[in-house]
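Some chains have been omitted; the remaining ones sit where they do in the full complex.
Per-chain residue numbering starts at 1, and chain names A and B are given in the order in which the chains are listed.
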Amino acid sequence: MEKRVEHIELKPEMQVDELVDAMGKSGVFSAGRVAKAVEIYCEMLEAGSTIFMGVGGAMVPGGLRRVLTQAINEGLVNVIVTTGANVTHDLIEAFGGYHTRGEALVNDAELRERGISRIFDVYVPQQVFELFEDRIQPMFAEVTKEGAQMSSAELLRRIGSRLDDENSFVKAAAVKGVPVFCPAIADSILGLQAWLYTQEHELNIDCLRDIREVVELANNAKEPGAMLLGGGVAKNFVFQSMLLTPQSFKYAIQITMDRPEHGGLSGATLEEAKSWGKLAPDAKAVMVIGDATVIFPLVMASVLKRRAQKL
Amino acid sequence: MEKRVEHIELKPEMQVDELVDAMGKSGVFSAGRVAKAVEIYCEMLEAGSTIFMGVGGAMVPGGLRRVLTQAINEGLVNVIVTTGANVTHDLIEAFGGYHTRGEALVNDAELRERGISRIFDVYVPQQVFELFEDRIQPMFAEVTKEGAQMSSAELLRRIGSRLDDENSFVKAAAVKGVPVFCPAIADSILGLQAWLYTQEHELNIDCLRDIREVVELANNAKEPGAMLLGGGVAKNFVFQSMLLTPQSFKYAIQITMDRPEHGGLSGATLEEAKSWGKLAPDAKAVMVIGDATVIFPLVMASVLKRRAQKL
């Protein structure tokens, strides 16, 4: 009955999935949770779950852009909710811009003079924001030809389908028909650009339309599952999508450094979501406390391997 | 030149401000930062700063509703940016609902059956959401008489001016002319209710209008200061308001449990904001790592005392 903690044993040629497997046999602390996240993810895939992925934090500047794109292309995710920042930085790269590796402990006033904006140890050169403006403004003109009032998801679908970069998650999502919601789009450089556009043109991003669209997806979701990177609006919007449906999430995984004690939703336990009916009482759920730039690739590499074995 | 660490000494009848003063003489670790937050706040008030307050997290369910209201009524804040949740829970109480004190370690499936939604150790009885629906729907009908397309700040001004509860921060803000922005309003129960309303009526919350309004406030701000509780959209929206102006914040205080290492904006250092030009290179700034339900009242009680002494 009882399961012993089996100690992790390393091998030089070890595959990621073997390491995750060893973590699963140990089964405790965060290692055990990483393994459980993989198990739950694989279970979602087998159950044919509609998988909602919340992408908070600075995942794109942090090097996870292609992992998101792979997840979309491999059919591992069906709905995305993210921040304006992640979309902005995806588009920056799609437009030919880039991010560089810098230092976290640095004189920020000096960086400012050098025209560099900092995201922890990622540097964003000022000119990529200029590039972004040059490219996004005509794109707004183009996409509003289909109508000037839209949800954030509709805006991003229209933009994504016009991108020419196979590594862009916004494009991949548009191609694969995965809606990308950005409920706080006003709270980003993309939002500021959209507002600039409205100075002389018509564009209305109606946030209530996002609700309509996500509630419909939630209503139609099959064995719904949530994969949450970080917290914030991305987490809440995924979870609240079920509130106006008779459904609730059957699976949930969260990877975050946030904690519950101060009451914010970002760090709230997944258990708490059961009291709201967002998560089913018998849902399979695991929270991994850790940085998504490490944990998410670890989990997804293992998921890819296990899925390949099933196919 | 050098300042020695003077050890804190306690007295039974000690006033909050005396304790903060003692923390300031110690001057180190988080105690020193609490004292510095008070100093910076008082300096902002003396400089006649336009103070932008970001209110992330579950501050209203967490017992800080009146502190916010006091801050508004005492003229300690000029612009508020918050979450839909804080507005929702403020309105719930304004409509006669309430929150109760529960347990954090509890069977959430059982709570669900008992009709209780949990926010860490706060319980929200299901009926207050029904009350909320009963009251907010006719209010939407009323406020849209002035026009059906509006920013979140305009919506909340219209709602606030119709409330009958002196303890409501939304009402106090409306009365005092303090705009309350809610850039991610779709991501809340209030947003869901607004969407329900649009099923049969017209209501369009145009998030780009929020940008227009906040940029105008930022443009006109005098010696702008930022007081940030938690992170998320509330923090970012306050900071980005300066990006399209020639100004930047001269003062900044953040109280949060978030950390910088995983690159999210919520825990980003205030130094980082200088690289973006959100914060002036010579700004006075302090970040206090701690739960706002403890730190914010501590800071504000001391600020009230010091301001009273000046008057």
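One rule holds for everything that comes next: a residue touches a chain if its C-beta (ideal position, glycine included) is under 8 Å from a C-beta of that chain, and two chains touch if they have at least 3 such contacts.
Here the structure is a predicted model, which is why all the values come from computation and not from measurement.
Of the identical chains making up the complex, 2 are displayed, while the complete assembly in this file numbers 4 copies.
Going forward, only the chains that are shown with their structure count from here on.
Centres computed as Cα averages put chain A at a distance of 26 Å from chain B. Residues 56-58, 61-62, 85, 104, 108-109, 111-112, 116-122, 149, 183-189, 191-192, 194-196, 198, 203-208, 210-212, 215, 230, 232-233, 236-237, 240, 243-244, 257-268, 271-277, 281-282, 291-293 of chain B touch chain A in their complex.
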